[in-house]
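With one protein chain withheld, the remaining protein chains of the complex are depicted in position.
Chains: A, B and C, in written order; residue numbering restarts at 1 for each.
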Amino acid sequence: MMKPLGQPASIATPSGPRKTLLQVHSLFFQRNQLTILENVQLTLDAGEVVLIRGENGSGKSTLIRLLTGLVPAQEPFEVSLDGERFDPGDPRCQVQFQYLGHNLGLKDNLTCAENLKFYADFLGRRADVTVQGALNACGLDGYQYSEAGRLSAGQRKRLALARLLLCPARIWFLDEPYSNLDAEGITLVDRLLQRHISEDGRALMTSHGTFVPQVSNHRELEIDGWTP
Amino acid sequence: MNKLTLWFHKLGSPEYFYRFSGKLIPWLALACTVVLGWGLYRGLFVAPPDYQQGDSYRIIFIHVPSAWMSLFIYVAMCVSGVVGIVWRIKVAEIVAMASAPIGAAFTAITLVTGALWGRPMWGSYWVWDARLTSELVLLFIYIGVIGLYQAIEDRRSAARAASILALVGLVNIPIIHFSVEWWATLHQGSTVNLMGENAIHPSMLWPLLAMALATKLFYAFNVLQRARVMLLDQESNKRWAQRAIGLDMPGSAA
Amino acid sequence: MSLPRAVLALLLRDLRLALRRRSEMLTPVLFLLMVATLFPLGLGPDRDLLVSIAPGVIWVISLLACMLSLSLMFYADLEDGTLDQLIISRWPLPVLALAKVGAHWLVSGLPVVLVAPVVAVAYGLSSETIGVMALSLLLGTPILSSIGAIGVSLSVGLRRGGMFLSLLVLPLYVPVIIFATAAVTASLEGFSPAASLYLLAAMLVLAVTTAPFAIAAGLRISVS
Partner (left out) sequence: MDWQAFFAMGGYGTFVWGSYAVFTVILLIVLAAPMVKKRALMKELKQRQALARRRSKS
């Protein structure tokens, strides 16, 4: 049955006068003639976590993949960071953010240590964190030599979170960080987020669940997704 | 912004392109039929038989223009493909993808008429003649481009991917042609040239040029027809498209 | 943090992955050996016939062997999300694409280059011609990998991209086949294969310098 056309999703956000650091204007996205995102206004300040809530398919993941440049923008939209133009295709900006998507970016046949070692060489490693340190911080201390493929879904997610800890980035784009995690895992995510924003970092995360990040400074936005 | 770039920019908007091409198609179709009729008449009735090949050379009037068209359309496809990729203009992507089937058709015509001409000339339907072989490889490239466009779901990314493949093919076509030419002369020596390099008698030249023009006019209006339908298909939720075909849909985008 | 180090990390990661699935590395070589034994069975053991068809047959089988493992080049990376990380990393994607092609060639192209002479001996080629064949394969298989990678990057997003890949890529292999086999045939007939080998080398330079940009563009489309 042909799906009827719904209302396009748009994110209403209070345009506070505060120092706006990551600002997105008039973002628009259409897939196979269904408008998914329209006039998205979004600000993300330093030291803040913004949680975007919305049902599946409401465009949350698309929004994040647009901001990271993984999905090309159909109409050019404006993203500015500290007043300068933030272009996800430009290496100077790419250095500044990390992305964690549904696919975690892990190689099943490599061990946990090898996976992290690769990202340490490839994306760069924070001076104050070692591969083993990151694994321990994420509760994977005994697993450095076991292959990522043999870990449980929750443990694989922790390994991906270890990468966030290991590699430097001012902005985190997290797509459903809470999925596949038990209560303890969720507190781990909150701890990492708290540490990240305490170092003046910022994070944009999506979730369709009910969990709210227990961090000192977070804001919630609702994608009023189109009603299928 | 001088007049030309302004016009080119306006042509990029689907609605303007739809209306503009709509007005153009009838005239192109008319011109095509006139030129085609004249060319065929001159070629089949008026032009004298060739002293060597007798009347079988009349196949030249469709074989050669089709061969020219198979390459001409490929280049046209790549040009509009590049415009589509670089400036992300939907109309350019659509025109590129609309050209591919027409180009493949002309390539197929070239191959079949080449074989039918080769039979009386060389005694067999398929001869690994340099031009026919390159034409065959060109057909495979066309099929690859069309196939890739059909295979990818999202229309916009499909057009981008197929355009990139077409461009890669464009770089390879001269190399393929050169290598096949070199290969053909290596193995058989230069076969008798189908079209003969000797000066073509004017009474044969004019119909040939007329047919070349007719096939270009055919391509022009057919690609616009195809592009309009594809545009309607992709913009079917937009109000301008629905107005253009006499529909009004509650809840459609502006 | 430098580009060479990142490229090296990517190359070593891919090689380590390939070594973990060593059986998969053998498929191109086993394919070459098995299919190469089919032809004499099909055409008869007559020595002169085998010698005369050897250049073309061995080269075509080597080409198909290289194509077998092409689709693995990006498919796993797309599935597990590592391709996303490559694209949004600060490193230029064409260079990373070249590293992937290099890794694939080391794993599937090089073994074919090493094993083909063995097959050539079975086909009764002289040692000098075998040398030329190995050189033509050494120059030719990287071209196959880089052009093939363009087809893979465009079709990796498709559900059954593999079968479709050959349709996209084979027409582009025509010049490689022509000049590579011409070189071997020339040496077989006592002529100098230099001309063909130089042209093959020229194609290799063209492929290695231009293909990565098309691969990068293709990957960006397949990811979106």
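Points to keep in mind about this one:
Please note the rule applied: a contact is a pair of C-beta atoms (placed from the backbone, for glycine too) under 8 Å apart; a residue touches a chain by one contact, two chains touch by 3 or more.
Every value quoted in this text rests on a predicted model; they were computed, and no experiment measured them.
In the complete complex, the residue from B:28, B:102 or B:173 that touches the missing chain is B:102.
Residues touching the missing chain, restricted to subunit B, are 44-45, 49, 54-56, 58-59, 62-63, 66, 101-102, 105, 108-109, 112-113, 116-117, 119-120, 218, 222, 225-226, 228-229, 232-233, 236, 242, 245, 247-251 (touch as defined at the top).
The criterion applied here is as follows: only the chains that are shown with their structure count from here on.
Averaging the CA coordinates per chain and comparing them to the mean over all protein CA atoms picks out C as nearest.
The chain with its CA mean position farthest from that of subunit A is B. Taking each chain's centre as the mean of its C-alpha atoms, subunit A lies 37 Å from subunit C. In whole angstrom, the spacing between the mean C-alpha positions of subunit B and subunit C is 32. Counting partner chains per residue, subunit A shows two or more touched chains at residues 72. Those residues of subunit B whose C-beta lies close enough to touch subunit C in the complex are 85, 137-138, 140-141, 143-144, 147-148, 151-152, 157, 160-161, 164-165, 167-169, 171-172, 175-176, 178-180, 182-183, 186. Subunit C contributes residues 147, 150-151, 154-155, 157-158, 161, 164, 167-168, 170-172, 174-175, 178-179, 182, 199, 203, 210, 214, 217-218, 221-222, 224 to its touches with subunit B in the complex. Per the touch definition, subunit C reaches subunit A in the complex via residues 1, 5-6, 8-10, 13, 16-17, 20-21, 76, 79-82, 84-85, 87-92, 220, 223-224.
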